[in-house]
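Got a structure for you, questions after.
Complex shown without one protein chain; remaining protein chains in place.
In order of appearance the chains are A and B, and numbering begins at 1 in each one.
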Amino acid sequence: MPDVNTLIEVALIIVKVVIVSMILFSLPLPLTWLERKIAGHIQLRLGPFRVGPHGVLQPLADMIKLMFKEDITPYKADKWLFRLSPIVAMVPAFAVYATIPFGNTVTVPFINKEISLHIADMNVGILYVLAIGGITVYGIMLGGWASNSKYALLGGIRASAQMVSYEIALTFSCVGVVMIANSLSLVDIVHTQKGAILGILPNWNIFYQPLGFIIFLIAALAETNRIPFDLPEDEGTLAAGYHVEYSGMRFAFFMLTEYLAMVTVSVLSVILFFGGWNSPPLVPETLNNLIPPIFWFIGKVAVFIYFFMWLRFTLPRYRYDQLMTIGWKILLPLSLLNILITGLLLI
Amino acid sequence: MVVEDKFYNLIFAIFILQFREHDMEKLFFLTFAAIAVISALAVVSVRNPVHSAIALIVCLFQVAAVFILLRSPFLAAVQVFIYVGAVMVLFLFVIMMLDIKRAVITSFLPSGRFWIIALLLLLIGEIVFTLADSKLVDIQMAQASLDGTVMEIGKAMFSTYLLPFEIVSVILLVALMAAIVMGRKEIK
Partner (left out) sequence: MNLLKKIFFIDFIKGLSLTFKYNVSRTITMRYPDEEKWLPYQRFRGLHTLNRDSQGRELCVACELCAKVCPTQCITVIPMEDVGTDLKSVPRGISDRIAKVYEINLVRCLFCGFCEDACPTTAIRMGRDYELACFTLDCAIADKKKLLTPRDIPAEFEGGFVVKAKFIRNDEGIKVKPDLSKKKRWW
């Protein structure tokens, strides 16, 4: 018979996985509401207002609508792939969170046990996140191809070219952080960002890697198909891009994937460049003891999510050749330069 | 009592890797290997090129999983990152541009099926014979731990295998330049 400790370990892992995936599943609901609210207020409107106070129940209403909508499979579509691809897109978006550390260890009151707030601390964490995150594009591509529609196919092709171009810059911009932390593990990367520079500034990577951060942010925007680079679903020219033929829950899966990708990117930029769960140094000690580190983490992520939404209603969309120019001719050389400078400074 | 023990083992074997480590690993390896072989067969036997590309992706994923079983998560991540994340995307990118209907009709084994099969058997025989003769069979699985593989790989690459590494990069550079030259339009 296995001993009790192993049993608890296993139970903890299962509980963590369940909790994280439940949170991730329900996260798009508040995020859609928030996005529409921010869109409204930036355009001097109110946004959703009628379902519930300030429209907070609107996403629930939308979800019910999407569940009861007819699930249409287009004529002459590749049925098997058409049904599979939303799930292919969705699974990696969840799988990424296996390595992401949400906070420091906490002691759970009842079983008196220290728990680390991550599912697994892989020693190739960041590589895993970037690799799995890149797989999401298959769902988009195959969905676009299987729809047997011109718009969807163009969206899929655009998505694939865009992903391949920007993944290089994205990865290279992370290399600088990895060089500073001397580790690929996300937990170690956060641990190296403890403390302060000169007593005032937090010891976050953003101050060592400003160029890397900018490249990361731009490339991440392109990877998540957010607005200045949302050419795969360009409403202006492609109707809705790769998900033009999808309806009902399958469409909802694509939207879920997209919001999760945005959350993933926010989480990654907090972990890599903004010190993860570390609090800024000038916060008084009493306050610091009061607020658990995970709240710092969530707060920073929330700021980033707001930033992405804010960006969406500020910038217009790039043309496709501009997108490629930015990716290959500006971001890639700059990210290589960033690695070079970091290497020289570290010696 | 014994029966009870076995029952518990069975239940916990589903969840825990540590428990009865080698049995569990064997089971996982067999699963991954079987899926890899089946999907590899599907790559060459499926008619639709997009489907065979997907089968290839599945195959590469299984190989990555086998890498994890071999205690090298770095290689697994790189496998997923480069082959699944980049190379296959480009493959699919090209395949999606094809006229699938014509590609489906085209037969990939036009004639001389006999010779192809004979050659295939010959190759398989060769592999089996060399493997049986070589020392590879006796070598134990490397007992590298899950930590520190990245650093070891890096050190090996930049000290022991520096020359091959550099040669590979030069070859890649040449290939890159050749692709650019070929892709460039003629300017008069």
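Convention: contacts are C-beta pairs under 8 Å (C-beta built on N, C-alpha and C of every residue); 3 or more make two chains touch, one makes a residue touch a chain.
These numbers come from a predicted model, not from an experiment.
**Student:** Of the chains you can see, which ones touch the chain that is left out?
**Tutor:** Displayed chains contacted by the hidden chain, ordered by label: A.
**Student:** Which listed residue, A:45, A:79, A:150 or A:319, touches the chain dropped from view?
**Tutor:** Within the whole complex, the residue contacting the unshown chain is A:45.
**Student:** Applying the definition given at the start, please give the residues of chain A touching the unseen chain.
**Tutor:** The missing chain touches chain A at positions 38, 40-46, 49-50, 310-311, 313-315.
Note that in this section only the chains that are shown with their structure count from here on.
**Student:** If you average the CA atoms of chain A and of chain B, how many Å lie between those two points?
**Tutor:** Each chain's C-alpha centroid was found; their separation is 28 Å.
**Student:** Under the stated contact criterion, what part of chain B meets chain A in this complex?
**Tutor:** Of all residues in chain B, those touching chain A are 5, 8, 12, 15-16, 18-19, 48, 50-51, 54, 57, 73-74, 76-78, 80-81, 84-86, 89-90, 92-93, 96-97, 146-150.
**Student:** Write out the stretch or stretches of chain A touching chain B in their complex.
**Tutor:** Its residues touching chain B are 1-2, 6, 10, 14, 78, 81, 122-124, 127-128, 130-132, 134-135, 137-138, 141-142, 144-145, 153, 156-157, 160-161, 163-164, 167, 171, 184.
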